[in-house]
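Shown here is a partial selection of chains from the complex, left in place.
Order as written gives the chain letters A, B and C; numbering starts at 1 within each chain.
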Amino acid sequence: KCEIFIGDVPSNDSFVRINVGGQRFMLRKETILRRGVGRLVQLVNQEVDAHSEADAYFRSSNEYYFERAPALFHIIYQFYITGQIHQPSHLCPMDIVEELDYWQIVSEQYLAECCCADIAIKEENDVDEVVKPNLFKTLRFGNIRKQIWDIIEEPASSGKAQVFAALSVLFVLVSISGLVLGSLPELQVPLHSSENSTEIVEMEPLPIIGYVEYVCIVWFTFEYGMKMLVSAERQKTFMQLLNIIDLLAILPFIIEMMLLVFGVSTEQLRDLKGAFLVIRILRVLRVIRVLKLGRYSSGLQMFGKTLKASFRQLGMMAMVVMTGVIFFSTLVYFLEKDEPNSKFHSIPAACWWCIVTMTTVGYGDLTPITVPGKLVATGAIACGVLVLALPITIIVDNFMKVAEGERPHGGGPAPRVRTSGL
Amino acid sequence: KCEIFIGDVPSNDSFVRINVGGQRFMLRKETILRRGVGRLVQLVNQEVDAHSEADAYFRSSNEYYFERAPALFHIIYQFYITGQIHQPSHLCPMDIVEELDYWQIVSEQYLAECCCADIAIKEENDVDEVVKPNLFKTLRFGNIRKQIWDIIEEPASSGKAQVFAALSVLFVLVSISGLVLGSLPELQVPLHSSENSTEIVEMEPLPIIGYVEYVCIVWFTFEYGMKMLVSAERQKTFMQLLNIIDLLAILPFIIEMMLLVFGVSTEQLRDLKGAFLVIRILRVLRVIRVLKLGRYSSGLQMFGKTLKASFRQLGMMAMVVMTGVIFFSTLVYFLEKDEPNSKFHSIPAACWWCIVTMTTVGYGDLTPITVPGKLVATGAIACGVLVLALPITIIVDNFMKVAEGERPHGGGPAPRVRTSGL
Amino acid sequence: KCEIFIGDVPSNDSFVRINVGGQRFMLRKETILRRGVGRLVQLVNQEVDAHSEADAYFRSSNEYYFERAPALFHIIYQFYITGQIHQPSHLCPMDIVEELDYWQIVSEQYLAECCCADIAIKEENDVDEVVKPNLFKTLRFGNIRKQIWDIIEEPASSGKAQVFAALSVLFVLVSISGLVLGSLPELQVPLHSSENSTEIVEMEPLPIIGYVEYVCIVWFTFEYGMKMLVSAERQKTFMQLLNIIDLLAILPFIIEMMLLVFGVSTEQLRDLKGAFLVIRILRVLRVIRVLKLGRYSSGLQMFGKTLKASFRQLGMMAMVVMTGVIFFSTLVYFLEKDEPNSKFHSIPAACWWCIVTMTTVGYGDLTPITVPGKLVATGAIACGVLVLALPITIIVDNFMKVAEGERPHGGGPAPRVRTSGL
């Protein structure tokens, strides 16, 4: 196994001698060939005179000179030995990526799982930036569909698109304002119902608010319809979360329209018990339009991405919290239910108390009265403080990563920051 | 002490010259022999020609060539000098472990306490993965007992075991649902008691809920009984936390059974004052079944392990919080007790207020009224915010370590992550 | 591209051989000249004999010896190759700055964005310390204006200035005390109004408090007036945040004065409905004087700087919180509004509940009663806990940076701390 060299045999032995910026490295040719990738393989495979890969060659010492930082070559050297890229944490990941590029090592396959998260993120982000191919080229009316699509979906593409985006934001804000203002008793009028004698007079927003809302929903429908009409990949577009939100935001309106077409007005439905529930749900669904803001706010998108990235942790946390809630609320229920004036009527009622307590909200609408109940409450609070603190670190970590990825970057070669950026 | 070399005496002096990937290191033979472990010791002990430990040998410079990363050899070099392994924080711990393996240094004994937590954790986790020996082999009916044991305790072992595990989860969930639903007044009926005239009519869950609960408890008893019956190490199995929980979950049922055997029904006991307390405790004990979920949720297990690992910190925190609670509640009690309508009747009552305040829950059922009382309350809040913030960092740290250890890992050589993993 | 050297040609080839503290580095002359900056360029450009830049020159090996730390030279070496300064995170930023100074590289232009935040902050702080030129020299009465300015604005400049600063703090504290004490019912007297018959008797602070307040405001006016009178850059002084606060603090008094000049007393205005609002606003504006404390408290200034530095994150957080608040409060409004005794009268009312809930304050003045409302409340709490936790890490990070910059430092060459300092 061990080769023995008696004299100096620099010019034609089994070693490749590499001088990286003055510092010497040695590698056996067989080790390089076993790995089979990178600039050094080409050096070994070439004939003796063709040293085009190196920056200089010193025949007397049989050294190839590469003008690269010695500190970074250690990563390359280690790769040839172990077949894995380990990232020393003190070096800038951008630097390492560039070094791997120079040495012609496609890093993705060789990144060691244990320490290369930074580089992996870098690579992933690069993938995001790949220019999408124009899918409209092969379609009928492709040109005009592309133009409309760009106006609706790519606000940065043209002046028209910017105006369209501004209009969209405006309509969303007006629509939300209409919803909020319409709920103020000062801006409500009694419902124009025929039965004057009923005790509870239902209130309705001022007609003007209703008209404004109709205009907004017409715009939303128009926007959604256009998008669907011109989309090159209709199914993919339809399934995107933001577009599902768009559809849900106009759904109540569409259903009402369809009912009208079939000759049923909402006033008539009000009398039917089952239908009344449908109306209430439709009304609650109006809130979906608030989520349309997500399309226009980078903060909301980052929050959404963080939630997505922390899905597993949030699930685990929810599981632990739920178990804790059921445990403590069952305990408190059994300890408190026989007290006179106890508000712990049932375990679900105690669950509400437990959620409010474990999250330290503490409304005080239900509080334990007995001493054992108070001791259990203390346990629940302690448990809540601990359970909520634990996964937040991980979620905050995910948020930091998302925040880094979102960072707008100019033309510099190394735009991303490793710590504390936003 | 200092050896003096007048000319170049490379081939036969007291030094070992090591060329690690092109970088030169020197060590005195006596230093290596004093340490007495590792690949270099074998190099020194062998005869001159047997260089089988090294990758190459250069006689002209008397150098042994090892094809390893120079950056990592620094750790090995330092070990031979100081006898301790210090871990530079910028290198990947997985890498270091592999390097120590190559140099045949059993790291556990030499890890410096000051900086090798990462490696130590790595080693410890490896120990966990050791395959357990089959304890059933030497027992009577060993084969069938092993089969039943695997079905009950190793869900991943076979299809039958998976079905069994799914059934167990189902029964736990049904049992918890029964407990929760049985507490709803809508699903309760008045107790079939003979004394109609009593003012307070006790309510009981619908009979169907009772029957479901009986079925669940029969299953739990069957499961626990089988496990105990076939266990190879009955005492160890009995003492495991999860099995103690299983036992406690069926205990109320077992006690009731035993009472029935002795001809005593719970209805009769209700009239005895002392026995009534027993019944209440038995009823509260029903909540234990919620903890059975811990067996099936990785989140709960991680939370449990974190609590165990943070035992000392939690104890200290509890001590500080308790002192603070007693201090501030005594103060508030003396300041507030003479106010008309004061709810601070006693120091324990003030303690409840103080816990609720220091944890920032703030129910508002008790609030100080006097100015000195409010000042003390401000101090209590400030103290609470600080005290609770302090050890959480440490506990979160423990949680992160537990989360890393839990991480499922495939066949890769370096599956564990150092930062922010879950 | 690759130069080939057959024999040893140390004395006159295309390489510069650098010996940094014993460790050898090599760079091609063309690479150095391409970069065009730093001590090495001067080395290359000079004639062979003038080695004044280096500490020593070894002709036999054609090496220039520099007595610098080899570990730090890696940064310089990498700069010559890539044109960027990357900062290894394990080295002290102060050290790196000094090393860049030695090698005559003006770091600002070459700092890689990806990893040089620490150095950039260091440079920025240095800029703050530049001595301001004396702007008063060229002005009329420049000398006396400078003296007055120093007394008012530079408390450290002289004993008089210290006395003045102490007086200012005293007057601010007295003025705030007057405001607070004047609100106590015990220190109020009924307004000396002629209409005795009115039901609601307005109360006014004791006359003595009013007099004290007048004295304070006269001082504030005098201080502000003097500052404006002597300022060398009146417009810049006027626009500074602290001076705007000073102006706002005396504005109510000035307006009242002006009204008096025009023969209108506040008592007369009280009867006019529109004017009454003006009086109330003037009264609320009195609170501005509390902010004058910001001039004298380093904690407040750090807090202000942190807010400024975290402007973008706070905006994003506000956006996400607002969306969440509108979403959850609309949901709760629709679910709760038809309950009898519901306090969710309108969406804005529900917004108040939602803010109080999401921040875990939880007054309990409004709480959901229905089960769907409670489920939505649970979602709102979970969302609040997460949303508030996320950007706080970034803001805390900004605070730490601000805290470091504020650190008082003596005459040592490396006064700033990298971690955990304040």
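The rule we apply is simple: contacts are C-beta pairs under 8 Å (C-beta built on N, C-alpha and C of every residue); 3 or more make two chains touch, one makes a residue touch a chain.
Here the structure is a predicted model, which is why all the values come from computation and not from measurement.
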Number of identical chains forming the whole complex, with 3 shown: 4
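To be clear about the criterion, only the chains that are shown with their structure count from here on.
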Angle (degrees, nearest 5) of the CA superposition of chain B onto chain C: 180
Matching chain pair for A-B (criterion: over half of the contact pairs shared, by residue number), options B-C or A-C: A-C
Chain C against chain A, contact positions shared by both copies (same if over half, else different): different
Centre-to-centre distance between chain C and chain A (centres being mean Cα positions), rounded to whole Å: 30
Cα-centroid distance, chain B relative to chain C, in whole angstrom: 43
Contacts with two or more other chains, residues of chain C listed in rising order: 89-90, 360-364
Interface residues, chain B side, partner chain A - complex: 19, 21-23, 51-60, 65, 67-72, 89-95, 98, 176, 179-180, 183-185, 280, 283-284, 286-287, 290-291, 293-294, 297-300, 302-303, 306-307, 348, 352, 355-356, 359-365, 388, 392, 395-396, 399-400, 403, 412-420, 422
Residue numbers on chain A that touch chain B, as the complex places them: 1-8, 15, 17-18, 23-28, 31, 74, 77-78, 81-82, 84, 86-91, 112-115, 117, 312-313, 315-317, 319-320, 323, 326-327, 330-331, 333-335, 337, 345-348, 357, 360-364, 367, 371, 374, 378, 381-382, 385-387, 389-391, 393-394, 397-398
Contact footprint of chain B on chain C as seen in their complex: 89-90, 360-364
